[in-house]
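A protein chain is absent from this complex, but the other protein chains hold their places.
Note that the chains are named A and B in the order they appear, and that numbering of residues resets to 1 at the start of each chain.
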Amino acid sequence: MKNHPLIVLVIVLMTVACSQPASAGSGEEIFLSESPPRGHSHGKSRGGEQGHSEHRAAPVKKFYLNTHAISDNAAAYVLRPDGTMTKGTLSHGEDGWSVTFDTRPLDSSMDGVFNVYIVDREVVDQTLLLKVAKMNMINHSCDWGHKYKYDTERLTPKSINEIPLEITAGGLWDGYFHTKTMSGDTLTFTVLHEGKAVEGAKVKVSTQTGWTKELKTDSRGKGTFQLIRDYYPESWDDFNSRKRGNFLVTAEYELAESGEYSGNQYNKVRLITTFPWKYNPQRNEYTSYAYGISVATVFACVTGFGIFLHRERRKRRYREADLDEKA
Amino acid sequence: MHTERFERVKKSTNLHFTMEADEALRKIEDFPSNPGAMGYFYDLFRSVYANGGSLTHKGTIIGTMCVQVPEELILAAGAVPFRLCNGAHAFDQAGAEFMPAKACSLARATVGMLHINRSVHKERLGMVVVPATCDQKRKAGELLREMGYNVYILEVPSSKNSEEARHYWQNSVKRFTAELQHLTGRKITKKSLGTAINLTNEARRQFRRLYNFRKISPPVVYGKDALLVSNAYFFDDKERWLQALTDLNNELELKALKGESVGNRHAPRILFTGSPPVFPHLKIPLLLEQSGAIVAADEVCSSTRMLYDAVAYDESALYDMIPSVADRYLKPCTCPFLVLNDDRRRRLKDMAGQFAIDGIVYQIFSGCHLYEMEQRTIAKTFADSGIPLLFLETDYSQEDTGQLSTRIEAFLESIKARKRRK
Partner (left out) sequence: MKRLRQAINNSDISRFRFHFQLFAFGLLIYGGYLAIDFGSNYIPAFACPFVETRGGTCYLYPLQHQLNMPLSQLFSGRGIGLLTGFITFLLMFVLFNKAWCGFACPLGTVQDWITKLRNRFGIRYSTYSETVFSRQKNIKYVLLALLLLLSLGMSNSLFGMQKLSGDFSTSYCMICPGRTVLPLFTGDMSQLVIDFSSKTKTVLTGLGMAVTGLFFTGAFVKKRFFCLLCPMSALQYIFSKAGLLRLKKDGMKCTRCGNCYRVCDVGIREIADDLESTMIVQDDCMMCLKCVSACPEEGCLKATFLGLPVYEATEQGFFKRMGGRS
């Protein structure tokens, strides 16, 4: 439940922070999230804060878009872990647009990472605006076993050439298909234009707490940033190791191309793409090797020494008969 | 003590003993088709007992008064175990000076022998180990101490069923180990103990081969020979004994393959139990086999109980090997000095089945209360089994031979009659 006002906050913050219309995150972008943007929660959002909400097999998945306003050209694509593509169904409700798609059969054949895309095209002011919202989700149940644990193919999000602009990031999950991103981690992503790396794309990272960072992709289309620590509970008792932070990566790129789309002329192409992800507090913040190993060592040594003493005493017992009671 | 009278008694006792041994050997050999490999054992007894020969042992001789003494430890300490239990009437009489008339012949003969000879086969004893088992042995130990022997009392629990008893015994054996090391000046190592265990286990493996040959019907070997073999283990060099027994076993194996047998095919198969027959007192087994029976199995501490069980240890280290050796001497023990001796009844029953036994002969030495008192429970055990029991109270003298042989013949007749009816 806590999630939803925060997501609203993200939107507000992002609109505020990105007042310059030309920069990435201009408010034009569309992005996907796991829960409805305006807090109309549908039933219990299982484990939202607990992290592994994605980590449960469901026959149908639904993700929400941040807007009511998409064009009729908008389409949803789903790239499944086995490399096949299907279409998702876009529907409109009081929460705005959402996409639903099938993850069946629930028999582990679809075990792995799904890419969900919504691609919207329209011509505005003689500019072809290509908006892409991407989301990675994992379709997995431990009951299926972990046979794809070492199948990096299944765990590496793919990209497809059909998508005008997309952000890919690797190493988001551990071997158990849990998201492993923590604050303090350095994340590397690649911006691809129709499958090819893009140099000089404007990228903006913004967390729901308001931290933003802007950068440009290098010659290999890569960008790197370190996630900040932005979780400071009032007291240690309130600390929640599964506290989830959300952030959004937005990339923007312009092409000097002209053409016609749906009867409208354009002389340049602007591409905006988003990629939301999540992170947890850094593990080192709340765990301690020093204490752990000390406790183990102390217990090992104390019992070891105890046994040694016990054995020494036993030896003595058979050697001497000490009966003096200071009569 | 070395008075003229003593010298005279010593001379006559030894003479009587030689005659007695010679007589027993003659009877033992007076059977048709003795195995060739038994020759070694006949000769051994003839040279050592009948001809008063000596043995050459390498190391201090440690006399043991009972089957409860762990011989592996003695061997590992570089000493030679020598079982003192004696079967001679001549020495029994010599021992009468020390022990009451109602005492058991075996204990009395042992004391008598040590009184007369001060040595065994001309070799002095470094120590006499007396396990505190039955009353006879315990008090005999005290007498030997008075005679000036280096007596070590090996404490034994009176029951084996509790873990406490087992630990008590293991500690007792540990103390004994320390004493042995002190006496011989040689440290028992896992290597020397391992070698000793291997040797004795090999002896037991060969003994079990012989034991298994005795299961064959019609029989391939007489009980008197088997008893003589295990009696030789009392004093013989272990490796030589092992070789001789291996030869005998190989010969018996061939015999069994060829289908050769000894005695009558339908000879009543007897299980011998009770007080231990020790050479030359093999009176009852001999009477039985002279009367046409076969002593197919025995459950006595001078034979099966001494050599049947083997040591099993887990870790090659003294902390495991010594308790393992100790366990070998307590856990399977069926001596009636132990209270709650159900295992003896089970063992006898099992043997009666395995050896296709027709009758059980139970020897009780006059004065051996323990065997005498177990008579009832053993009788009850076999009451419904159809296996008749014959209890024979006897001692080392030959006076009761006539009476015994009459009773034995009647017993065997009844078995034969029963077998014919079937």
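Following the convention adopted for this analysis, contacts are C-beta pairs under 8 Å (C-beta built on N, C-alpha and C of every residue); 3 or more make two chains touch, one makes a residue touch a chain.
On a predicted model such as this, the values are computed, not experimentally measured, just so you know.
Touch with the chain that is not drawn comes from one residue among B:51, B:198 or B:250, which is B:198. Mapped onto chain B, the footprint of the missing chain covers residues 161, 163, 190-191, 194-195, 197-198, 201-202, 204-205, 208, 212, 308-317, 319-320, 323-324, 327-328, 331-332, 343, 346-347, 349-350.
By the touch definition given at the top, chain A reaches the unshown chain through residues 50, 142-147, 149-151, 174-176, 236, 239-241, 286-289, 291-293, 295-301, 303-304, 307.
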